[in-house]
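Left out: one protein chain. Kept in place: all the others.
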Amino acid sequence: MATMTMLEAIRETLRAEMLRDDRVMLLGLDIGRMGGVFRATDGLLSEFGPDRVVDMPLAEGAIVGSAIGLAISGLSPVVEIQFLGFAQQALHQIAPHVARMRYRSRGRFALPLTIRAPFGGGVKTPELHADALEGLFTQCPGLKVVMPATAADAKGLLTTAIRDPDPVLFCEPLRGYRLVRGEVPDGEHAVPFGRARIARDGKDITIVAWSAAVHLAEQAAGILARDGIEATVLDLRTLVPLDVETLVSTVERTGRCVVVHEAPLTSGFGAEVVATLASEAFYSLRAPIARVTAPDAPYPLAGVEQWYVPSVEQVVAKAKEAMQAA
Amino acid sequence: MATMTMLEAIRETLRAEMLRDDRVMLLGLDIGRMGGVFRATDGLLSEFGPDRVVDMPLAEGAIVGSAIGLAISGLSPVVEIQFLGFAQQALHQIAPHVARMRYRSRGRFALPLTIRAPFGGGVKTPELHADALEGLFTQCPGLKVVMPATAADAKGLLTTAIRDPDPVLFCEPLRGYRLVRGEVPDGEHAVPFGRARIARDGKDITIVAWSAAVHLAEQAAGILARDGIEATVLDLRTLVPLDVETLVSTVERTGRCVVVHEAPLTSGFGAEVVATLASEAFYSLRAPIARVTAPDAPYPLAGVEQWYVPSVEQVVAKAKEAMQAA
Amino acid sequence: MKVAIEPQFCPSREEIQPISLLRPDGTLVDGAVPTMDDGEVLSALRLMMLSRAFDEKGFSLQRQGRLGTFSPVRGQEASVVGSACAIDPSRDWVVPQYRELPALLRQGLPLMDFIRYFMGNPAGARIPDDVRLLPIQIAIAAQLPHAVGLAWGLRLQRSGGVVLVYFGDGASSEGDFHEACNLAGVVKAPVVFFLQNNGWAISTSRSRQTAARTFAERAPGYGFPGIVVDGNDLFAVHAATSAAVERARSGEGPTLIESQTYRLGAHNTADDPSRYVTSEELHRREPLDPIARVQRYLSQRGRWSEDIAEAYQADVRAEIQQALDAASAASPPAPEMLFEDVFAETPARLAAQRDERLHALASAAMEAS
Partner (left out) sequence: MKVAIEPQFCPSREEIQPISLLRPDGTLVDGAVPTMDDGEVLSALRLMMLSRAFDEKGFSLQRQGRLGTFSPVRGQEASVVGSACAIDPSRDWVVPQYRELPALLRQGLPLMDFIRYFMGNPAGARIPDDVRLLPIQIAIAAQLPHAVGLAWGLRLQRSGGVVLVYFGDGASSEGDFHEACNLAGVVKAPVVFFLQNNGWAISTSRSRQTAARTFAERAPGYGFPGIVVDGNDLFAVHAATSAAVERARSGEGPTLIESQTYRLGAHNTADDPSRYVTSEELHRREPLDPIARVQRYLSQRGRWSEDIAEAYQADVRAEIQQALDAASAASPPAPEMLFEDVFAETPARLAAQRDERLHALASAAMEAS
């Protein structure tokens, strides 16, 4: 096991998969000579050459759209969208085409295609760079949505994503790129989709999170522990497919739950989590499920983002509220 | 009061607002000479001329994007997107720009802009024409999302939308265009946003719906009544802003609830409704809240759509299940 | 002399003449050398006639509720068939919009599948594995980047294949058109952009779609050539497409072909063109019918007669009837199809939804019986 940052884990994985399978190729903006604006592809152009690491013209629709054709031709494209917000420029390719090609062709054209994109706030990026749009992409049937929180999962889930016969949106937390470090298994390491991870175990309350918010949840759990509240932190890992079983059984056990995410409240994926629990764990719920999220306002300028993104204090407060209920 | 179809109500309203305010102009595909593929703008070109009823080149991004500029110049554009699914071609203009121009300019540039779009299934349209994407657009802070179910509300809410100083997405149920008929108030009729409508009153269970699904809910309520179950049908009318107060108080009264929508289950707006109730009406809930929706699959070809779209029978079954609980 | 501040690039003043080889009266233009021999012309003609006959049959089936909304090819048969016949179905691909039935058939799609698709049966959506064809495209222009990626991928894998992608004058206004063309130029994708300028995008006229004189003149802005052909001239279309395929295959990259044709009918079965086309305009266009033109050509060469015409007509009708019978005899769509092919493996949540739905349908059927 080596200790590395999430970014390093991603780079290693891209390299390993390119070595394993010469159909794997990378497409994106500035991923070649520059090695990506965050260096996720550093060194890969010189190792694999310009046919497999392609600096593309500035057009997200064509980057994603051409990846569809490349996949049909027999290749496995891994697309980097420079920031998830700019995947909106390609939504008309992602939702009706990437996600539906298998369905529309009744199985003839599978798309083993991965779209990687950094997202999320707290690092004072310019406007429109920090939006947490994962919820939006969970509304595209046929698309898997993967949200690693740790360096090990970044490797394990990206490996699975690249090998998956279906298209995957792989969201990388900007804030975690260099901050999140951890042990990463050497060699082959593929984490299956649809299995949530219990990041911390506790009997009193479940905090559900994904991506960078898992670390928030863990910090909150640490603080709660000092007050004698034992929290389970459940890292969903993949939103589609959703591990309903673990989600429900965990919350059934604790009876109380808080969901944390960076996106605004309304229609964030937290709504789906709560709605699922409200239906499937109904009789075990001992308190209303709170959502700790950004407010229903656009992501703001850097000078005020500290008050916009969900905080550890908010998670702690909501968890305590839930503990007091009934 | 005149009796008219929803489509007629929309056409009348467009005309009335254009007569009232000469800043109102219409942009879209085939809305001029042809009067719109569904005839929503029939006759308006000859009445108001080509500067106010504009047949646009085939480019949704530019239709919406130029409407932003037109609004800034002092006009009130009403855009028709031929089918809501093709608003995805313009999402990169809608979410970051239409919805945020006021915020990004700290109030300098308000956008009194309305985007009308038909949507929804059950009428055997070609592929990609029937998607119910309202949930996706509720994730764009700064955008109002309006879903009329009746001819009277089509008039009342469209009037409010066009006069609203902020951008509004106005979704028109394809299936309701000619099927839904009803009395429409003459003259001035503006229905405020954020006020749900109790379409039918009953003490046992609340069926929450919007747009065409309201009629499904009403039919289900009729069937339930024969079995002695009195259902309230709550028509949300506007998803953003959401009438949390009426939603919560209605469900508090009945203690049971079913939500119906045409979109797939995962992350449909039903999730937000349930999550809101699970938090704010928690102590009144006597049964899990069921969602009756399309499955998590793409909208299919016409030959199988009858099994895809939610049915009255499903609503009835879920309501009965909820009645049996606890 | 003052330095002039004049644009280096201006819209052309003169009328651009489309390349044309076959006159409306069926005679060859001076110096024209067809790139098809009589046998090839006859089989192209048969495909054009089949397409025309299907349009007619399809309209009446749609009116009877047996077929869904579909878009006839009427008037554009030379444009579609001339181009499709310029590629090699055993290695080249067609990426269609939705108005190219004969190109689909030439690639090898069974007509019965096309019919089943338009009957709304998902089984018809499965293109046979050896047919190099993408699904019909409904979202305007979205197929263009797919075609570029496919062509690029074929080149990277040295397959020798070329991609022929169809789209309309309307589609040319979408951002996808631009992004796809630009990328194709950069990666020198072996793709032929075949723009069918049929005068209309539903009711929107060509003149309202763009202020450009031609669509073909956009090509140099992407670093490749653009050509304008008479799209109702089978030979001009075939020759221009063959040249473009040749360029692509030899590694010289894309070509944009503007095929100037005319939609001689409704946009689709739901459309009422009398709202926006005058009957005078239609009268002016009818004599340019591409099928009659080829028939006149063959007559002059002694290869066409009323008898042959009748035989062909009977033959294509029989083929259509056969396909219709087969489509009707095939198993009807079933509810479980809804849940198939969403993913390679159905995830638990979707499987639960499937089981619940199928169970409810089964119970309802039980109750009803």
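First chain written, first letter: the chains are A, B and C, and each begins at residue 1.
What we mean here is this: contacts are C-beta pairs under 8 Å (C-beta built on N, C-alpha and C of every residue); 3 or more make two chains touch, one makes a residue touch a chain.
Given the structure is predicted, the values throughout are model-derived calculations rather than measurements.
Although one chain is omitted from the display, it touches the following shown chains in the full assembly: A, B, C. Checked against the hidden chain, the listed residues A:158, A:265 or A:287 yield one contact partner: A:265. Residue-level contact of subunit C with the missing chain is found at 1-3, 5-12, 16-17, 19, 21, 29-33, 173-179, 182, 185-186, 188, 208-228, 236, 239-240, 243, 253, 255.
For subunit A, the residues in touch with the chain missing from this view are 29-30, 32-35, 37, 55-62, 85-86, 89, 124-129, 265-266, 295-298, 300-305, 307-308, 313-314, 317.
In the full complex, subunit B makes contact with the omitted chain through residues 25, 51, 54, 56-57, 59, 61-62, 64-75, 77, 92-93, 96-97, 101-110, 141-142, 144, 164-166, 194, 240-242, 244-245.
Heads up, the rule we're going with is that only the chains that are shown with their structure count from here on.
Across the assembly, the mean Cα position most removed from that of subunit B is the one of C.
Our note on geometry: subunit B versus subunit C, Cα centroid distance of 35 Å, whole angstroms.
Subunit B has its Cα centroid 30 Å from the Cα centroid of subunit A.
Taking each chain's centre as the average of its CA atoms, subunit A and subunit C sit 40 Å apart. Multi-chain contact residues of subunit C (touching two or more other chains): 122, 125, 139, 175, 342, 349. In subunit B, the residues that touch at least two other chains are 85-86, 89, 127-128, 266, 296-298, 300.
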